[in-house]
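Quick one: the structure is below, questions incoming.
In this view, the complex is presented without one of its protein chains, the others remaining in place.
Moving on, here comes chain A:
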Amino acid sequence: MAETMEGVEGAPQQNGDTQQNSEEKTAADIRSNFSLLERAVTQFDARFTLRALRSISSLRKRLTPEVFARAIALTYPQNAPTAKTLLQALFESENEFRSVMSKIEPPQSNGKQEKEVIPEIDIYLGILLQVYLYDSKRYETGARFSTVLVDRIRELNRRTLDSLAARAYFYLSLFFEELDPKPPSPQSPVISIRKNLLAALRSAVLRKDQDTQAAVIVLLLRNYISTADISQADALVAQTTFPHTAPNNQVARYLYYLGRIRAIQLSYTEAHEHLTSATRKAPSSTVAVGFYQASMKFLIVVELLMGDIPERAVFSQPKLELGLEPYFKLVQAVRAGEMQGFLRIVQQHASTFHHDGTYTLVLRLRQNVIRTGIRMLSLSYSRISLRDICIRLGLESEESAEYIVAKAIRDGVIEATIDHEKGYMQTKQAGDIYATREPAEAFHERIKACLALHDESVKAMRFPMNQHRLELKNAQEARERERELAKEIQDGEIDEDDAAGDFEGL
């Protein structure tokens, strides 16, 4: 919010002076992150790097070529090779480069400038540039620059770069997705970066670089799914292990893609589990509404496929209401077991479902609509002729109806028997649900979920570094005291009477 306010205030003035001031301020803000990066390197603590990365979102809206030029000029000595690569990607033409550079006064060379620039700063500036190029829609340049950037990161091979590397790969993949022809075309350039990403994954695993490992696995999955190479995505999941310590956002993404793969492969229970965790792990702020919506859409369809009806409350969440409208109608049709209405909604919203990638899943719902219909009929009638079932569900023939009902009985959807000669379905008396195992099972599920939550919270706790050494030292001392005491007792210096004497004195 704060940035937009600033932008609004600055706009009407359009004063050259204030503009230059804000540029200077932004450049200074960028440079203030450098000290964080330096601390991350000296103390070897990734949390400082993460803090620097977090500032990108607030810097993002204020980035201009002038800001970059200023920051680069202040950071690097003139004609440094890194500065040159950054500036080359930044400016489209030589003229633009000159006109901007002429505005910026060369920095006064004082002693501070001579200090060597650590690679973390190079990469950090590189990522900022990636963000800027992406926002200004210069995808080609971005793709080229990103390729150079990730190559450099790989060459450097520093553990303090890990979280930066993860971010750089993320933007690399984003750029390639925007290049024509876009996925799912089989000639899309996204396919060409698979080799790079797989190589990055391999070296990340070998270097125990879990940030990059998690990020690259997610990117590869996204890449495969974008061109509908589901079997390859499945093979990747089977061959790799997702790091436990991955940041929450990556875990959420990973679970989302995993859920999608499993849904396509008809393992709905697994898909449901993954998608539920993905939606729960999704950030609750407004930042990632798109992700939340996308995973919610899949979750709803998978729930329907499992024969469950999603709760009404899901659709009335303010950030979901609009995006989920077609799905809401879909749920209503399935709930009512109304075949005609279902087909109409599928047809009406086919393009939305195609766009969301849920179309094939939605088509599979046909059988669920029929099943719900049968269940409704069996609940409302104790005996109904197959002809009536056929008419009510809009089926083709009585024979079809008979087979469908028989299948529903076998699959445990309804409790009934069919009288073939007289052509009717007779519903069995519904038993008392509390006499079955079902309540116990539902209860067990919930307890399991709570216990898992507890375990995860324990795992997620963070402890101050080196604190355990202090405790170890204390324990060591205590042990030594004990040993001395034991030795003294043995030597007879303090005999049992003495020791007991204290108690008497009390």
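Convention: contacts are C-beta pairs under 8 Å (C-beta built on N, C-alpha and C of every residue); 3 or more make two chains touch, one makes a residue touch a chain; residues count from 1.
The rule is short, and it goes like this: contacts and distances are computed from a predicted model.
S.K.: The chain that is not shown, which UniProt protein name from "ATP synthase mitochondrial F1 complex assembly factor 2", "Trafficking protein-like protein particle complex subunit 2", "Ubiquitin-conjugating enzyme E2 K" or "PCI domain-containing protein" does it carry?
M.R.: "PCI domain-containing protein"
S.K.: Tell me which of A:Q78, A:S99 or A:T360 is the one touching the absent chain.
M.R.: In the complete complex, the chain left out is touched by residue A:T360.
S.K.: Looking at A:E116, A:E155 or A:E421, which makes contact with the chain not pictured?
M.R.: The missing chain is touched by A:E421.
S.K.: For a quick check of understanding: of A:E116, A:E155, A:E396 or A:E456, which residue touches the chain that isn't displayed?
M.R.: Here the residue in touch with the unshown chain is A:E396.
S.K.: Identify the residues of chain A touching the omitted chain, counting contacts across the whole complex.
M.R.: 184-187, 227-231, 234, 264-267, 354, 357, 359-360, 364, 366-367, 370, 395-397, 399-400, 403-410, 416-421, 437, 440, 444, 447, 451, 454
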